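Take this structure first; my questions come after.
Complex shown without one protein chain; remaining protein chains in place.
Then we have chain A:
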């Protein structure tokens, strides 16, 4: 069983929801990536999504674009992201790390080389935003062959046919994008999410995480009540932007604890189908 599956199974047994924070590797500076990952765990992260910066982040809003530009300007690269994961893994064997990014840095390294390097560094899964299922049969196959979970998105615009397409190639969990738009937008429609998640969960047979637009304890609690996992990205990047460098890690941990507490008040969790 993969580290990701292990986490969801444990949480289901405890009746709790997964908290999945996102940070951009190399932001606000490469030396802070490891301390920030530690802070996320300290604040209650179950899985970490680590953003691989890309020059053209088409699916991201201004906050994550800024973080990517800042990281790249300081020389962040795929190799250095993997180095950060390796360092994290040497001190934490339990918390899964999912890389989130775009196809080109992977293709530049070569899919096979990347998958092997990611596995060796201790990566658990990959979400490649611009690899929809139809373009990632080879990639997903290579990832699964190396014991890594290829994670896919579903969106409010996705049909039931898409649920099946994604379930056929994906593993680990499904990331449901809770709104039409880019990361960091604010138009979260919780009723829509509540209506869709049970359908998706039944169709894909995997836990379903929800992200895009979750910014505080209240929205996290309401989404957590219907989903298996809550993903928070832009809001954490903003927290880092607003903190003095030497306090960023503490403030991120404190923010995370607020979300964690809210999620843990949900109580009895219904139905992770694993």
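Some notes on this structure:
To be clear about the criterion, a contact is a pair of C-beta atoms (placed from the backbone, for glycine too) under 8 Å apart; a residue touches a chain by one contact, two chains touch by 3 or more; residues count from 1.
Keep this in mind: contacts and distances are computed from a predicted model.
One subunit of the complex is not drawn; among "Cytochrome c oxidase subunit 1", "Spermidine/putrescine import ATP-binding protein PotA", "Nitrate ABC transporter, permease protein" or "Tryptophan synthase beta chain", its UniProt record names it "Tryptophan synthase beta chain". Per the touch definition above, the residue from A:16, A:38 or A:162 contacting the chain not shown is A:162.
Check A:8, A:22, A:152 or A:173 against the missing chain and you find that the one touching it is A:152. Per the touch definition above, the residue from A:42, A:130 or A:264 contacting the chain not shown is A:130.
The missing chain, though absent from the display, is touched by one residue of A:69, A:241 or A:264; that residue is A:69.
Taking the complete complex into account, A:107 is the one of A:14, A:29, A:107 or A:120 that touches the chain left out. Annotation for chain A: contacts to the undisplayed chain at residues 54-59, 61-62, 65, 69, 72, 77-79, 102-109, 129-132, 134-135, 152-159, 162, 166, 177, 180-182, 185.
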